[in-house]
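Only a portion of the chains appears, each positioned as in the full assembly.
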């Protein structure tokens, strides 16, 4: 394999576009080298944006091109299973957006096909496992100071439903994220389920909304999930893990600081956490500053927020005026013109 | 210039290491190609981590090597001005960690040197301008719906002071961030200042802590800042902008969702904001998932959180059991063994 993994993206819609842009922005060890889409115009637009020359009208061609070391499948859902199978045949690692397959039977067939190869090539795009919030939540559960996990309560609410879907799509498209991430959190597979719904929203006609699910895992923990795909007010994903001595919450909008996005309810206090220093607090800012600086160098147009030498001078002049005020016991000091 | 900007980092301590790692993780259009540090062992360790072969014992050598298109200066503070001057002489774009120079006079000299070249090569590392929180705050001020900006109130608190510094270092090292970012926020330079302090913490002997500063900008806005470098409890940076009709707050720990980290006080309500969809909420997760997948491919060791085909199958099986429960009017359904 070349030093950098050459990645091809199949599907140049919203999800494929995001993956391509993330690769173009820079992922250590990876290089985006090819795109595939039947919609040639869309593929061409994205190729221009991310600086890729290689475009295929069909995913299988990309897989068989020899020009990629790994494949991202972000094509329409019905195409997923066949494209993943093609990657298996080509022995290419593949990151497949959910769902892996249209149903469990088809998924089982893919697993069998991979097992027959004795390989481990397929990754499914259950990205919540990489959310700093869910990761911090799991981390606390694994540490175990809060006692055993007894229940979890989740809500998953979208602003507007995709049109033309029925009640089961709420489960297989939206609920699938909780279905994956809750046993991942608890470290125990789901062994039994129950579904419920009550009064449905009158703002959407085709399906029960919201729905309610109970999942039971092998360790006995009960997971409750409210799923509402047309609840208007905002995209809202929350989870509370109820342990023997405390609960740990992933709030609606977790904190920016990646190490500490959860809320801990313990010892008569509800606690959110501070970072220890500016590197933790401003990690995103440092990265974004660097990207803006490089972009300015390449394009010859300085980013408007990048501080100039004159900005540095001004800050020094103000700081000196403050020190002068300090030395004078706090009197007002004018800042010298540059 | 080559297709990708070749970047050299001078200084391989904490800040230089962070910049180098960010570059290695991937910044669109950039490639880390050289490091410089008098501490050869430290430089070598970092070089191994970030995959760079070119190491220089001295920053000037790196600048003059011809092997870099741009330079990051993260050397000790006293060396900054001379290294920036060397970059100017070599006509290389330079991102210099604050402070640009030891005092306003030295900063003025650098500005003059750059002006004499008729170039715009220097960027100062005031990274707060790139923090999603400060950016969202500025965005709201620029939009102007809240009326004119009248005052801002900031706090900037560190857990522990660096030893061996005096009261003026609190201003020039820590306060310098507010000194830069507040006029950037208000769009108006600071024209007058005043310093104050009260009872000092007994936990630190060498300096006034906390301190208090008043900055006045040319548009008349008054900016108040509490600076405490030894306040023990956490790294805490906050800012509240008081406008004619509302205030906009950057809270202690802003929200993860980058578009919407501020708090708006308006119309008898205190408002925080929801993302509109999962792409906004889980942007970091998508990127992190991709990085973990690539890393697994390169190292041959799958990331433990990356979902396998079997995970995909399990999720499908649970989803199907839920749909079965739905179709049976909500009765309990066991999940089939894989």
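Think of it as A and B in the order they're written, each chain with its own count starting at 1.
Following the convention adopted for this analysis, contacts are C-beta pairs under 8 Å (C-beta built on N, C-alpha and C of every residue); 3 or more make two chains touch, one makes a residue touch a chain.
None of the values given here were measured: they were computed from a predicted structure.
Number of identical chains making up the complete complex in this structure, 2 of which are shown: 4.
The rule is short, and it goes like this: only the chains that are shown with their structure count from here on.
Rotation relating subunit A to subunit B, from a C-alpha superposition: 180°, rounded in steps of 5.
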